[in-house]
Structure formats: C-alpha cells, structure tokens
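Heads up, one of the protein chains got dropped from this complex, but the rest are sitting where they should.
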Amino acid sequence: MRSAAPFSGGWPAAGIGLLLLFPLSSPDAFFLDVFTTGFLLAAFAASWDVVGGVSGQITLGHALPFGAAAYACALLTSFAGWPLPLAVAAAVLLAAAVGAGIGAISAPLDGPFVALLTLALGEIAHEAAVGNTFFSGPGGYAWGGEGGIPVTLPWRDASPFSSYYAALAFLCLGSFGMLRFSRSGAGLILRAVAGSPITAQASGVPIARFKRLAFTVGAAFAGAAGAGFVLHVGRATANDLSLELSFQAATFAAVGGRGTIVGPVVAALVLHLLFQGLSLPPSARVLLYALTLLVTLRFFPGGVVGTARDLASRLGGKEGARPPRRRGRKRPGEGTP
Amino acid sequence: MTVIPRSLPRLPRLLIGPAVLLLYLFPSVFPAPPCVAASPPAPLKIGVLAPLSGPYAAGGTSFVQAATLAVEQANAEGGVFGQRVTIVVGDTQGRVDVAKAEALRLVSREKVSALVGAYLSEETVGVMEVAAAHRTVLLVPVAATAEITDLVRREYARYRYVFRVGYSLPQWAEMVAAFLSNRKVRRYAFVGAGIRWNLELGETLERIVAPLGIAPVYSAYYSPGNPAFETVAVAAAAASPDIVILADPGRNSVSFLKRLRESAPALPALSIGGALGDARLASSVPLSAPVYVQAAAWRGVSPAATAYVERYEQRYGAPPVGYSDTLPYDAVTVLVAAWRKAGSAESAAVVSALERGAFSGVAGTYRFDAAHQANWGAGPGALHGTFVLWERGGARIVFPPP
Amino acid sequence: MSTLLSAEGITKSFGATQVLSGIALSVAPGEPVGLFGPNGSGKTTLVNILSGLLLPDAGTVRFDGKEITRLPLDARYRLGIARTFQIPHPYPALSVREAVRVALAADAGKRKEGGGTREDEEGPTEDLLARTGLFNQRFVPCAQLSQGCLRRLEFARALACRPRLLILDEIFSALSAADEGDLMALLRAANRDEGTAFLLVSHNPPLLKSLCRRILVLKEGRIVRERPVG
Partner (left out) sequence: MGPSYSGNAAAPGSSSPLPDPVASPLPQVLLDGLFAGGTYALMAAGMALILGVVKVINLSHGAFFTLGAYVAYALAERGVESPIAAAPIAAVIAFAFGVFFGKSFVNPVRRHPFALPVGTLAIALLFEQAAQMVWGPHPLSIEAGAPWIGPGGLVIRRWGVIAFLSSAALLGGLKWVLSARPGLPLHLIAEDEEIAGSLGMDVEAIRYLTFGGACAMAAAAGALLSPSGAVTPTMGRAPLLLSLVVVIVAGMDSVAAIFLLSIGLGIFGNACAWLLSPQWSYVALLAAVCLLLSARPAGIVVLAGRRD
C-alpha cells in the first residue's frame, strides 16, 4: 500500500482527539462501556489485519490467540494466584507462541487452505474450552466450560472513565505499533510475500519465516486485546474462542480495508458503536448490520478506508511523480551508471 | 468532504472543526438527563435481560414474553403503590460482555428499579457484577450454576441483592431422582450436550440416586458442533436402560429424540425442560413409548397455573414450555409481590422482604434460603416442579400426583 | 576453485515423461555460459532445478564445492545465485522502488541478521534503479510496468545481492532494441566489472554468441554439444 499520503495523516489525529474529548460530554456508563469494548475489538480487528491484510494470509481462527490470552489471564490469576501484570505479560507471550505455532503449521499452505486450517484450529480450541471443566473453584463447583473462568482483579468495580481511557490508550498504542510494523522493512517484505510469493522468494526472502512472523506479531497484539477484554469483562468464556469472533474481525477488516490497519480500526469502531450503542431492537439490529455490510462491500469492495486512501492519493495530484513526504531524507547519492 | 488545505497549521485547525460538530451532535443522541418529574409518577421499570438474537433466541423470546404477561397481570391488579409497572428489555445475545453492557444501560440510563435475568450462566454472573455495583435487586429465573448462590454466600455484603428463583443443579437432580424412584426405574441412560451444566447435572444426579439403588448404565455428552445423534442413540439403546434422560433444553433434544425413537421405538425418554415442553414439537415425535417432560409448572398444577397457561396461549398462540417462560413469569410475580410487601422499590427494603417473605407464584410458594436460593426440591413444602407425559391429545401430569 | 557451479547426473520426469536424463554441466567463476535448445528441450526445468525451485529426481548440484541440491530458492539467493523468470510475476501492490528494497532487505539480512533498516538502504536502491534505467518509474506500481521495464526490474532484483552467478531464463526474448541493448550492456558490465558468472538461457544463437564464451546445447533432456565461442 502506498505510504501515507498527506490526506490520511490528519484524520487519525483528529479522530483520537475527538475520542479524548468525548467523555467530557458526560455520557452515561453504558456508552462508555460500549466504547471501551469497541476500542478493544478495534485493536483485535487491527491485529487480524496484520495477518490477513499485510501478509495476505486470510485467517478464520484469529480468536484462538485472543481467547488463549483471555483464558491464560483467568487461569493464572484465579488458579495460580499470579499478580495481574505478570499474568497479562505471560498471556500475551502465550498468544504470540500460539500465533507462531499456527504460522508454522499454515506456512506451507496458501489461499483457502490457510483459512480452513485456522478455522479448524480455532474450532478445536473452542470445543476444548466448552467441554472442559478445568478445576473446582473455592465454592466446590467446577469452573470452565461454557460458564467460563473469572479473573481475579485487584480492583472491584473499575470506573467507566478509567476503563474507557485505558482501552483508548491501548488502541492508540497498539494501532501505532501495528502501523509501524506494517510500514517497517518486515512489513514491506510481508506485503511482497502477499503480492507474489515466488518473486519474494526469488529475492531471497525466506517466506515461511516471514509468514510465521506475521502470525506471531498479529497473535501477540490479538493476545493483548484478549487480555484487555478479559480485564474489562472480568471473565474468560468460550465465546472468546468462538468462530463468530474470528468472522467479526475478518468482517471489520473487509469493510475497513485490508492492509491499511487504520481501516479495520475505524470500521470496528463505527460498526460496533452503531450496532451495540444505539440499542436498537434485536431483529432490526441484526438486519441493519447485515444490510450495512452488504451495501458497504458492494460499493467499497476494497474497504472504505482503502478506497478513501486511493481516492485521496489520486485527488492529491499525481502521486506517482512525487516522492512521499519523508522526514530527514538524504539527497540521493550520485548513482554511477 | 473538501480536502483540508495543507498550508494551514495542522493539528489544532483539524481538531476544532469536527470536534465541535460531533460534540454538538452527540449530546442530542442521548436524552437529556430527566428533569424533576412534575408529571404523574413515572412507571416502575423492571429491566429484563435475555438473549433475543443468536442461537439462544428461542429461550430468550419466551423469557421476555412471560415477563410481559406477568407485568400486565400486575397492572391489572392495580399496579404497585398506584404506579404502573413496565419492563425494559436488553438483548444479551448470549454473550457476557453484551449482557454486562445491557445491564449497565438498563441500570444507569433507563434507571430500572430491579433486574430479571439473564438466561445463560456466564451472562448471569456478568450481570451480577453490575447489579452488585449499582445495588440493584436481581432475580435470576433460569441460570442454574452454583457459582451464583456461592457468591451470595461468600460475599453476602456485596451480592445480597441477587436472588435465584429458578432451581439450582442439585435441586434439579433431586427432583429428577424423586421422579425416577416414583417410576421404579433401576437403570437409566443420561445424554446431553457436552457443556459444563450437563456434566455437573449428570454427576449430581448419579450421586443422589446411588443410595436409592438407581444407577446410570450409559452416559454420553455429544458436542454441539457435530452432535453424532445416531451413534449416541444406538449406544443408549444398546445399553437397554429403563429410561433415557435427555439433559438438553435446546433444539437438539427434538433431533435426538427422533433418532432414539428410530433406534429404540419402545424406550421411554425424559426431557429436562425446554424445547420438548412445546406441544408442536412433541406432536412430531412418535409416541411409541412414553415421552416425559420436566417443567417448573403445568396447566392443572394450581388454579393460578391454569389461568397463566390459558392467558399465555391466548396472548401468544401456543402454551408455555414450562421452563424458560414459566420461571421468568414467577420471577416477575415474586418481585412485584416483594415490592408490595416492602412498601417501596428501594433495594434494601426489597432484599429484606424477599429474605423473610413467602411469595406465591405459578409453580408454588417461593421462600429463599441464606444463599438466596428458592426452595426447590423433593422435600415437604418445597417447590417440586411437575413431570408430564405427552399423549395424543396433550400432556398429562404424572408426578407428583395431583 | 576451478568451478563455481557444477551439476552431475541431473534427471527429472513429470509423471511418465522424462524431461532431463543425466545432465552434467559446470560454470567457472566469472564465466559467461549460454544454454541453447529448442522449446520443450527441458531448459526451464533445468533452470528451476539449478535455482532451487524444483528438486531433481536424481543428481547433485554444487556451488563453491558445497552441495546445494536441496537448498531452497531464497537460500541460494543469499548464497549469491540469483535468477530471473521468463514470465515475471510483479508485486501487485508495491512500487518499483519498494520491490527493489525487498530484494536489498533480504540480501542485507544475509550480512547482518535482522533485515535491512530504512536509512542504509537508500543509497544502493537509488543506485540500482539508476543502473537499470528504472529511476524515473520508481514510484510506479510494478503491475503497471511495460514488458521492457518488468525485465529491467527482474534484472534489478537479481543484481541486488551482487550475485556471483546469474541464471537468466529467456531474459532477452521479445524486447525492443533499446531495452535489449541496455540489458546486454548491463550484463556485460556485471560480468566484466564485478566478475559475475552467468548462465544465459536463450533460443537466439547470435545473441548467445555475442555474450557468452561457451554455449551448451540441450536436446531431449541431454547436453549434446558444447561449442566454445572463438
């Protein structure tokens, strides 16, 4: 994807500023809660985009690292009694390891086979979580299964404002990190592997290693989102590993624009807030959600932000001829022919 | 959207325009904080939380239908302290994060006086946290996990606002054990979806019936993802039990029963509440052997029950299934009775009223123990539920004998 | 070392058809070698085996004396064996400049693990683009390049790792005179100035004669003649 055209540089800053100001208009706790969940799901959608967008490996099992981190947090704090920060760090590492594992298995495959393999791995994890009663809690009954496992949190009822700003900070940091990665040397190589694996390999790129790297980085960020989600909800349940969650991340990326990282974040925020925040009657909500997907995908098949970016770069003069804005670029040396 | 000219200073200019616009827009989205109510006293609101979309929509819809009926009944009896009672519904979608968010909406924005819900165990434990944080009375009609009452017992100060109207897993097993011994069953098969709720129910039932000389000859938990019904039905039939207990209130119970009737036409079956309480489903299953259904209450258990079933059928076109509709009906009835007894909808008063009082509902008289669990079970004075037998014309109550 | 690349007993068959039977060839350091043969004589299959895209049924390939028969394509690139494709597969979403940077990044990875960072690549990228005449198209997406520019991009990608052996599969076929001239000059310069040996596959004898010192003739999966060019 062309590096940032001037047009798109301004908008994320405006968006973040707006979200920082929003709580000052004293919305009720419900809206803050919806925003907080929205930020976490947006970070999760962006982490999907690292795997599905930047490295072009469409994964339908991205709930696996998310849920693995959620369950790790719950088990480590409630069962093993670890302090929260340690548990969260371990959960993110576990998620990254899970990602590396998936990456290793799926590296030789491509196209629909990757989607199917990740879908099957995700469903296996979901079945294991639903069918397993892990251990008995203090009350003598078993934890786990569809009831899930509670997380022992140091705070009792987090104030909606603190969780709102924590989630917003996490989203900004996470997206910034993922954007940096997608525009780094490794990100460039991943986009090359996604574009044409054979040419990348003929350029000396060990594609299996880089595909695994994409899965590992994406899974690490997904794990962080999963840990954040379980801290906010207070419980890890089998739904954190469900197919619906994986499909949701892929849907947000499709609507937002694959490979743009910002696209899935914006799509996740807008779709989540519109359909959970407006508390529409259930059937109207689902119908509207499905129709919005169909309409946006029909008219912006490349994703809303993806299309907006291309439109802006065409509007902003002949991009082709001008080098993109780059801080501190050295003058090109006198190339000897 | 004109492209913002690049020459202007970047960030502040960008921020002010859209920020002002959206801040102006957003406050208009939420209703202005309610000003002092000068008009007639606002109605008393009950927040109802149930899954109305997704795989659990069937149970959630009958949940809300029953709650609506109970509120109409309360208003027909003159409402509470002269105020009308209304319900505000939150769709939990079968997910704990949505259940918590909707509970927050009902409590913080809709300002409900009490909550009734939710449907699944994980949803309910999530809603408990919101109810405890906002000191709002929460009546739990359906979720049977022991975690709910255990939290009330271990942290009474925080969770004392939570009361469970429905039966807990041990009570459920106790009632089924009473039925099995009444039917003189010696060997039973226990089959259901491979979820924790079923595993616990199976283990508790086995523990309770052992001293009665009743033992399971086959137990199987199929995976909801790929329920191998035929194999389980064949295996259950091969074990030749006296009865097959089907612990799956959902849609799989119908599919499984059809397979069982194909593999063992003469094998009696007991469905633990839920889908098979629906007359339309029961009529599609061959009655070559008895089909018993366990329910909280049924037509004919008491005059109140009969009136409720007739009003439900007249209002919604089909009689209640006796599980995910009757229990929420009783939950709302108990709540309204507690309000009247306490003389106010204020949580502390309602809690003490519920802890000490006895409230009559369709399934019988509700009393709550120290862990705020309603007194279901097989003992004297307990709510014992009903076991009915489907026959050509309809269902006949077989246990406990009327 | 007398031979840079040596291959013995290379046999390969796809299903029933035997495409290569017992090929043996060698390339000395810096030696320009041509490979000539009619269509269907197994040239592309041989090139795929030598460059690591295909595994032979039998036979061994050595580079600098080390066996590399099973070494994959990317590892051989990092060793210094670069190849071009007869049918290029350009990156759909990357610009020419980014395509070259990918090759440089992977090659830089060879020298110090951890991939090239942005700053120290700027010079070599611009230099490589200038040498292959792609400097003006550097921000054009690869997918929109002309056939000639695509071949130049193949060249740029191959030269990015300062290879010791270039394997060129029909790089000059169907090119305009200008493009052909530039690329031949580039190949000669690489061979003369940096001592890069190359194995040029072509079915155009005059071209082979003007560029190579020795021409191998491939027919029905065997090397039938080896004509040193005077």
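Annotations
As written, the chains take the letters A, B and C, and residue 1 is the first residue of each chain.
The definition used in the following text is that a contact is a pair of C-beta atoms (placed from the backbone, for glycine too) under 8 Å apart; a residue touches a chain by one contact, two chains touch by 3 or more.
Only a predicted model underlies this, so the values are computations on that prediction, with no experimental measurement involved.
When you scan A:78, A:251 or A:313 for touch with the missing chain, the hit is A:251.
Touching the missing chain, out of A:86, A:173, A:291 or A:311, is residue A:291. Residue A:207 is the one among A:92, A:207, A:245 or A:305 that touches the chain missing from this view.
Across A:16, A:97, A:116 or A:274, the single residue that touches the chain missing here is A:116.
Even with one chain removed from view, subunit B keeps its contact list with that chain: residues 53-55, 57-58, 60-62, 183-187, 194, 220-223, 225-232, 234-235, 237-238, 240, 242-243, 250-252, 254-255, 258-259, 261-268, 275, 278, 280-281, 283-290, 318, 389, 391-392, 398. The missing chain lies against subunit A, touching residues 52, 58, 105, 108-113, 115-117, 119-121, 123-124, 127-128, 131, 197-198, 201, 207, 247, 250-251, 254-255, 258, 283, 286-287, 289-291, 293-294, 297-298, 301-303.
Here, only the chains that are shown with their structure count from here on.
Here the chain at the heart of the structure, going by C-alpha means, is A. Averaged C-alpha coordinates give centres for subunit B and subunit C that are 71 Å from one another. Taking each chain's centre as the average of its CA atoms, subunit A and subunit B sit 34 Å apart. Taking the mean of the C-alpha atoms as each chain's centre, subunit A and subunit C sit 40 Å apart.
Contact with two or more other chains is made by no residue of subunit B. For subunit C, residues touching at least two other chains: there are none. Here subunit C touches subunit A in the complex through residues 51, 53, 72-75, 77-78, 82-85, 88-95, 98-99, 101-103, 105-107, 109-110, 115-119, 121-123, 126-127, 129-131, 135, 139-140, 157, 160-161, going by the rule given at the top.
The part of subunit A that touches subunit C in the complex is made up of residues 1-2, 184-186, 188-189, 191-192, 194-196, 198-207, 259, 319-323, 329-330, 332-333, 335-337. On the subunit A side of its complex with subunit B, the touching residues are 6-7, 10, 13-14, 17-18, 21-22, 24-25, 27-31, 33-34, 37, 123, 126-127, 130-131, 133, 137-148, 150, 156-157, 229, 232-235, 237, 239, 276, 279, 281-283, 285-286, 312, 315-316.
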